[in-house]
Structure formats: C-alpha cells, structure tokens
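Each remark here refers to the structure printed beneath this line.
A protein chain is absent from this complex, but the other protein chains hold their places.
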Amino acid sequence: MLPYLGCIILFLIGIYAILTKRNLIKIAIGFCLLEYSVNLFFAFIGYKKDALAPIYANLSQARNFVDPIPQALVLTAIVIGLGTTALLLSVALRIYEKYKTFDIKEIKRLKE
Amino acid sequence: MIELYILLIISIGAGIVAVEIKDLLASAISLGIVGFSVAIMFILTQAPDLAIVQIVVEVLTVVIFVGVILKTTHIDTTLEDKLNVRDYLTKGIFALFGIFFLLFSILALKELPQFGMPIMKIASHYLVKGFEEIRAANQVAAVILDFRGYDTLGEATVLFTSVIGVLTILRKIGKIK
Amino acid sequence: MNYLPLFTALPLLGAFLIPLLSKIWERLSDIISNVITTLLLILSVYSLFLLPIFGKVYVYEIGKWAIKPIPLGIVFTFDNLSLLMVLVINLLSFACSLYSITYLDNYTARWKFWTLFLLMVAGLNGVAITGDLFNLFVFIEISAISSYALVAFGVEKEDLEASFKYQIIGEIAGLTILLAIALIYAKTSTLNMADIANTFAKESKGPLFWFIISLLTFGFLIKSALFPFHFWLPDAHSQAPAPISAMLSGIFIKVVGVYALSRLIFNIFGLNRLNASHYFNLLLILGIFSIVIAGFIALKQENYKRLLAYSTISQVGYIFVGLGLANFWSITGALSLIFAHALGKGLLFLTAGPVEKEAGSLDIHLLSNFKKRMSFYGIVYTLGALSLAGIPPFLGFFPKIFLILGAIKGKRFEVAIILGIFSLLTLAYLLKITNKVFTKKEGEEVKGVSSIVISFLFLVFLIFILGLFYLNYLEPNLISKATEAVISGVEYARLVLIK
Partner (left out) sequence: MTIIVKTITKILVGLIFLYGIYIITHGHLTPGGGFAGGVIISASFILLILAFGSEEIKEKIGYIYSSIFESIGGLSFLLIALFGLILGSYFFYNFLPKGKVFMLFSSGIIPLCNIAIGIKVSAGLFAIFLAIAATRFIMKE
C-alpha cells in the first residue's frame, strides 16, 4: 500500500503546482508530474511479487508473469501524455511570443 | 523492494524541486530526474516495454521543454513577488484539500488488493491465449495490438491529433482580416 | 449492424487522408469532410431504424474476441442511449461542417481545421458507442485534444489564453478520470463496463467505492462545466471559431461530460435514488446553483458569445437537475434537453459567425450601433432562442415540461417552481440579443452566404419539425427508450453479457 500512497503524493504535488504556480512552464511541469504519478500507479497495480516480465523466452516456461494489461494501458497513457505536453508547451510558447511573459497574472485579457 | 521506495522518495523530492526552483532549466532537468526514476521503477516492476518508452519519451519531453525555455526565458519571475493574502489563502485551501484527499485515499487504498498481488482475472486468460492463439512471445505486444488494438488506434490518433494541433497553433497568422 | 466501427473509422480515414490530399488541392478537404459527415448522418439515421430489430443492446466484438465467457477484447455496446447521442452528434456535426465551408474563408490553413474537426467527431462518436472503460478514456482524450487545438485556431492573444486555461482544466479532469480507472482496474481486474458492473454489484459500498465515484464525478463535472467547475467554459466557448463553439456547447460537454457520467453512475455503478439519495441530491443542488448563478451572469453579459456560453452553463444545470431527480419523467426531460439544446444552442452560436464577419465585433453594445440590417440572421437567432427558452411549438418546449413534471412526480415542488421561473430568465437573456442587435428598421440588408444559409435552414427545419412530431415520434421511438436504458441501471450489464 505504501507505493500506492507515494503515487498519490506525487499526484498531489502535481495538483499543487497547477493550482498555485503562476508560471506557465511550472504549470506544464505540474501537469507532467500528474501524468507520471498516474502511470506509475498503473504499473504498481500490475506488479506481481516474484513474477517475470510478460515475455516468453522459451516454449516450456512457467506462466508466472506480471499483469500485462496495465502495461498496455500505461503505454497508451504515456503517448497521450506526450501529445498533451507538446500541445501545452506550444500554446505556452505562442503566449510568450504575444505577451513576452509566462506570468499568468499578466495574461488576463479575458474578463471575468 | 527497498530500491523502489528509495526511487519513490527521490522522485517525490525531485518533483518538489521541479515545482519550487526558480531557474526553469533546472526545473526541466528535475522533471527529467522524476521521469528517469519512473523509468527505473518500471524496470523494477517488470515492465521493460514501459521502461524503454518512458526513457525515450522522457528525453524527448526534456528536449522540448529545454527548447521552449531557451527560446523564451529561464527565470521564473513569478517567484520574486511577495506572497499576498490571496496566495496564502490558495495554499491553505490546497493544504486542507490535500490532507482530506490523502486521508480519503488511505481509507480507499486499504480495500485494494495488497501491493504485489494483482487479481489478474482477464490477464491470466491473455497470458494463455496470447501465446497459444496469437503466438506472440511478448504478451504486452499481443495485448496492445490484438486484444486491445482499437485502443492503440486511438493512441496513434491522439499523437496524430497533437501533431496537427501543434502545427495549427504554431501558425504565424490565423485569422484573415 | 456490423458497420458500427465505421462511426469512428470513417472520420479517422478522412482525418488521415486530408493532410495527404490537401497538398494537391486544398478545397478537396472541404469535400472529403462534408462527404464523411453526411455518411455518418446517414449511418446514424439508419441505426435509428435498425436497432429495434436487434433488441435493446447491440454488442459488437472488436477483433472477434467473444464477450463470453470472459470479455477479452474491446466491445461496442450500442443501446438506445448511445443511439440518441450518436444521432445528436452527427446531426450537429453535419450542420457545422456544411457551415464551415464558407466560414473558413476567414481563416488560414483550412485543412488543419478539417483534420481536427473530423478527429473531434471521431472521438465523440467513439465515446458514445464504446463499452470499454479505458477505451472511453482514450476517445475522450482524442476529442479533448482536438478541441484544445481548435479553440486556439485563430491564434490571437485571447484564443491562446482561453485554450491554455481550457487545456489545463481539461487535463486535470482527464487524469482524475484515469486515476479512477486505475482504481477500478485494481479492484475488478477487468475493463469491460458490463463486467465491472457485475463485479461491483457483488461488493459492499465502502470508502473505495465512494472514492472512485467522487473522482469520476469530479472529472466529469469539470468536463460538463457544472457549477462550481464552470469557470473555464465561457472563455473557451466564446473564443473558439463559431462552428467549434457550436460543437463544444452543443454536444461536446454533453457527450464527454453528461453522457459518460450518467452511463457510469447509472449503468455501471448502479446508483439510483434509493441507494444513493445524497449523491443525487448533490447533483440536484449543483444543477440548481448552475441555473440560477449562470442565468444571472448571462443577463449582464455584454458579449454575444459569452452570453451564449453562460447560457450553456445554465442549461447544463437543467440537465443535471433532471439527472439528480432521477425519475422517468425528469430523465426523459434531461435527455430531450440534450437533443433540443444541441440543435438550439448550436444554431445560436452559428449565427455569431456571420454577425462577427459583418460587424467586425461581437460586443453587443457596438453591434447595437451597427448600421446594416441582419434580418435573416435575426429571425434564425430568435427561432433558436425561443426553442431554447421553451416556447411551445418548438422542440425546446417539451424538455422543460418533462423536467417540471419530473420535479412534481418526485415531490420536489420548490424545484418545479424554480425551473418554471428560470425558463423566463432564459428567455430574457437570450432575447436581449434579438432586442439590441437584430431589431433595426432601416439600413442596408446584409446578404446571406450560401452554405451558411443552408445549414441554418437545416437546423431551423429540425427544431420545427421535431417539435411538431415530438410526442408522436421522437419521444416514444427514441427518447423514452433511451430513458429506459438509463433508468434500468445495472440491467445494462445483464443485457450486454447475455448475448
């Protein structure tokens, strides 16, 4: 259970960065942390004690493998994370080009 | 599994550094440390496929971060301002929320199967069928491209979407006036 | 019905083809995407007639991995609720893509717009028909990422700011949902929704159950922009190009937020008024808060699209009041409102496009001093507004009546009164635009543009004709069946797994 808790703490750090930081890059970093924590959580779920990676090396191998499904899901999640990070950073880059700052306080053109 | 706990602590520490440090380049590098410790944790949890992908993706993420930071600025100027009442209020509310979330999750996580003992209801069938019917040695490949191939189509589409999205956003002119 | 994969495969095919073919001739992308949205509309109308033959749920097993005895592969579960969503998605996306042919003359790089547009349609269709939890997440992300990029399609200052905000909030929601999926997988060791429903039916409802429910509710309430998670919506929906605003307000928040949440809480976790009355009361109260607060904010908005965006939040409140009351009448009302609001609000947001092009601004104050007359757009706008506010001959009248009936049946008279009164508020803030912008007597008449006019006529025709045939055709054949699918709860799992 402790490893799961570690993931939750990492998740909270990510949320903390997103909610309290005013720098766009810091927010993007917080988002990356959030994503890593969820990926790690998935990997921990599939872990089985004293089992091998789910890859057969020979025909007569005992089937003592870790769960392959979370690994497949994390693979998808990593790619989705990469995609969103790239998009987020390109928006941040454009915002810097227009406003010359990453500070969220100075980027308030839209009214309440 | 002591190394797992050490890596978790390292990644939490590096995460805090990445969030709090003033130099954005150092921040991106700390993020890289988190990413690489995650990759090593993938190896420890017997997920070599994930470790490979995580390492290469991490390199790419850090390269993109550094690329953006070098083009713009590498000082987080927002940390120079003095904190006002509103900032303290946000932090206080977040602290309350965090403690509540942590307690609730501790209660909830107790009900999960113990760490290291997954149920593997579907997975045990995958491990048999993937070898005997699909005849793939790598079961993760069998899952992502045969049993759950449709998800992978979705994943490839997500990447495609974000590539087109990045190209869209980096256009010089959007509206014709 | 083995054409079900085409609902996602066709738009994906279009999206992959457009970057290749548009290098030859850029206008080809217009043709490809309009052909594809037309085909999708035909397919979904065809399904409307075909589904009753197959019974309540049609299960499609991808990759020939049978769902019995163990659900190995991903399945599509196409029931009446999915049918309703698919129909709404494709009706509106047909109208929006028709509209965009001329609208896109204002922007550069039209092929990028079309690619992202088709990807968004593919994502939404995928969400509506899937029967697998992780697949649901993947398709939510596809539609979400394309919408982030589309909100910033104009790459002006405000667009980028709105897009960044929207993206951060949307991704927090997405990752919360993913965390919930991880917990569900750890507990049940399966990803098939019906199988999950069966597993949870046997469990007692401990802290883990409620932790998962609260994560999912948090995520999906952000996606559906219910108060107090609504703050991102006015920016994103008012800065996007007009057809994208229409898609986002009209269907995106409903498919990704309302549909996904109601599928999960009713059909998978089997919550209903009897075993989780607090949960539904919470939804009800948040819904009422949305109606009231967003309604009053909308009343004092001075920007055409921001007003409409706040109106969307208020209408989402109505939908959640319907879900929160959770009886047959109120859910019929909520589902009809999804239909009516998609067409009505879609129409209203689409009118913003030509108005902005003519006047060069969307500030209501400036528009009221604009010299030319726009009577055609004015009539179209007013018809849509009347429908949304619930004025009788139009489609929007029936959802409100059903919601009020549902409140009375649920012995919540105060809710019924609030719903009745705030329908008037809806009328007030929507007609504010008619009053200030479209009631000029003199001045030169603005000419309509071809494809925009056709899409307007299509939507107005639908609002009118569906309103006429609502009680005879639409309600018994589509909406009450979809309501049944929601109300019957975990019966869904039995129907899916019985095959």
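We call the chains A, B and C, going by the order they appear; numbering starts again at 1 in every chain.
Going forward, contacts are C-beta pairs under 8 Å (C-beta built on N, C-alpha and C of every residue); 3 or more make two chains touch, one makes a residue touch a chain.
Everything numeric here is computed off the predicted structure, so don't read it as measured data.
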Original post:
Which of the displayed chains are touched by the chain that has been omitted?
Top reply: A, B, C
Original post:
Quick one: which of A:I69, A:L89 or A:I107 touches the chain that's been left out?
Top reply: A:L89
Original post:
For subunit C, which residues reach the chain that was dropped from this view?
Top reply: 2, 5, 9, 12-13, 15-17, 19-20, 23, 60-64, 73
Original post:
Given the full complex, what residues of subunit B touch the hidden partner chain?
Top reply: 48-49, 51-53, 56-57, 59-60, 63-64, 66-68, 71-72, 131, 133-138, 140-142, 144-146, 149-150, 152-153, 155-157, 159-160, 162-163, 166-167, 170, 172
Subject >> subunit A, residues in touch with the chain not shown (by the definition above) >> reply: 53, 55-56, 59, 75, 79, 82, 86, 89-90, 93, 96-97, 100
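We take it that only the chains that are shown with their structure count from here on.
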Original post:
So what shape is it, when you link every pair of chains that touch: line, ring, star, complete or other?
Top reply: complete
Subject >> Chain pair, most C-beta pairs within the contact cut-off >> reply: A-B
**OP:** Could you put a whole-Å number on the gap between the CA centroids of subunit A and subunit B?
**Re:** 2
**OP:** Quick one: report the Å distance separating subunit B from subunit C, using the average Cα coordinate of each chain.
**Re:** 29
Original post:
So which stretches of subunit A touch two or more other chains?
Top reply: 15, 45, 67, 69, 73, 76, 80, 83-84, 87, 91-92, 94
Subject >> Junction residues of subunit C, two or more chains touched >> reply: 134, 138, 141, 145, 148-149, 152, 155, 160, 163, 186, 189, 191
Subject >> Residue ranges of subunit B in contact with subunit C within the complex >> reply: 104-105, 107-113, 118-123, 125-126, 129, 146-151, 153-155, 157-158, 160-162, 164-169, 171, 173-176
**OP:** Going by the contact rule at the top, pick out the subunit A residues touching subunit C in the complex.
**Re:** 11, 15, 18, 24, 27, 31, 34-35, 38, 41-42, 45, 67, 69-70, 73, 76-77, 80, 83-84, 87-88, 91-92, 94-95, 98-99, 107-110
**OP:** Please give the residue numbers of subunit B that touch subunit A in the complex, ascending.
**Re:** 1, 4-5, 8-9, 11-12, 15-16, 18-19, 24, 27-28, 31, 34-35, 38, 41-42, 45-50, 53-54, 57, 60-61, 64-65, 68-69, 71-73, 76-79, 87, 90-91, 94, 98, 101-102, 105-106, 109-110, 112, 114-118, 120, 122-124, 126-128, 130-131, 137-140, 142-144, 148, 151-152, 154-156, 158-159, 161-163, 165-166, 169-170
